[in-house]
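Here the complex is missing one protein chain, while the rest keep their positions.
Our next item is subunit A:
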Amino acid sequence: MDIAYLKEKCNQIRIDTLKEIHVAGSGHPGGSLSMTEIIVSLYYYKMKITPKNPLDPLRDRFVLSKGHAAPIYYAVLADKGFFDKELLWTLRKLHSPLQGHPDKKKLPGVDASTGSLGQGVSIATGMALAAKMQGNGVNVYAVLGDGELQEGLVWEAAMAAGHYKLDNLTVIVDNNGLQIDGSCDQVMSLLDIGKKYESFGFTVYDVKDGNDLEQVIEALDAPSYGKPKCIVAHTVKGKGVSFMENSVGWHGKGLNDEELNKALAELGGK
């Protein structure tokens, strides 16, 4: 594992993500940036992916349950060669395969259409159960927002994953603490996320800094002891751009020219 290389990747992916949202004029920068280290650890280190054969049945599956973070997902898929990088600049445009939320019918590399919160992790649970049944060694990874955990369906899925002992399923919570209307604690307290998942039969890893590649990777590599795994990654919303960090206002908002330039200057991009 080359941490320096992965760090550089994170930076590049952040830059592409912000450029996408800038061109689109709308999108979700805050929750994209907070999960940068998570998605880069998965796509550049952990997962078995097959960009040349996006429907390879033996590939690992990734489900972006927090589908609004589509811009960073697309930046990674393009960089991995699932489609032409030029498509990134069509995000949210009419007829673009880069929909505001991921659409598997339109874009190669997208394993599940998501966007309506809670449904992605439930689909991922079904994928993991199907893979167990087939005994094909496929692993399934789902990334959820912390606000998303307010959806009851998330806990229906957790119950099923625990019941079926899906040790090929990893649920990663991008715990940046903020949602549209304010902090999660203000809107609807989540209390101890790890304890909740533990009680549903998961092996839980608490990652103190979810924007630290080494900590994320350590949790991804940690054993799951015959159970589904949950990684609670404490992240910073808008991570990497000073004026976006920990700001509710940057949940779902486009960047103007000036804001983009300022952000790129901080990230050392152009």
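Here is the rule we go by: a residue touches a chain if its C-beta (ideal position, glycine included) is under 8 Å from a C-beta of that chain, and two chains touch if they have at least 3 such contacts; residues count from 1.
Here, contacts and distances are computed from a predicted model.
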| item | value |
| --- | --- |
| Per UniProt, the name of the complex member that is left out, chosen from "Dihydroorotate dehydrogenase", "Cytochrome bd ubiquinol oxidase subunit II", "Putative transketolase C-terminal section" or "TRAP transporter small permease protein" | "Putative transketolase C-terminal section" |
| Touch with the omitted chain, as defined above, among A:Lys105, A:Lys208 or A:Lys270 | A:Lys105 |
| Residue of A:Ser122, A:Asn139, A:Asn176 or A:Thr203 in touch with the missing chain, whole complex considered | A:Ser122 |
| Touch criterion as defined above, residue of A:Leu33, A:Leu98, A:Ala131 or A:Leu149 at the omitted chain | A:Ala131 |
| Hidden-chain contact residue, picked from the options A:Thr17, A:Ser113 or A:Gln215 | A:Ser113 |
| Interface with the undisplayed chain - residues on subunit A | 57, 61, 103-105, 111-113, 115-116, 118-119, 122-131, 133-134, 152-153, 156-157, 159-160, 163 |
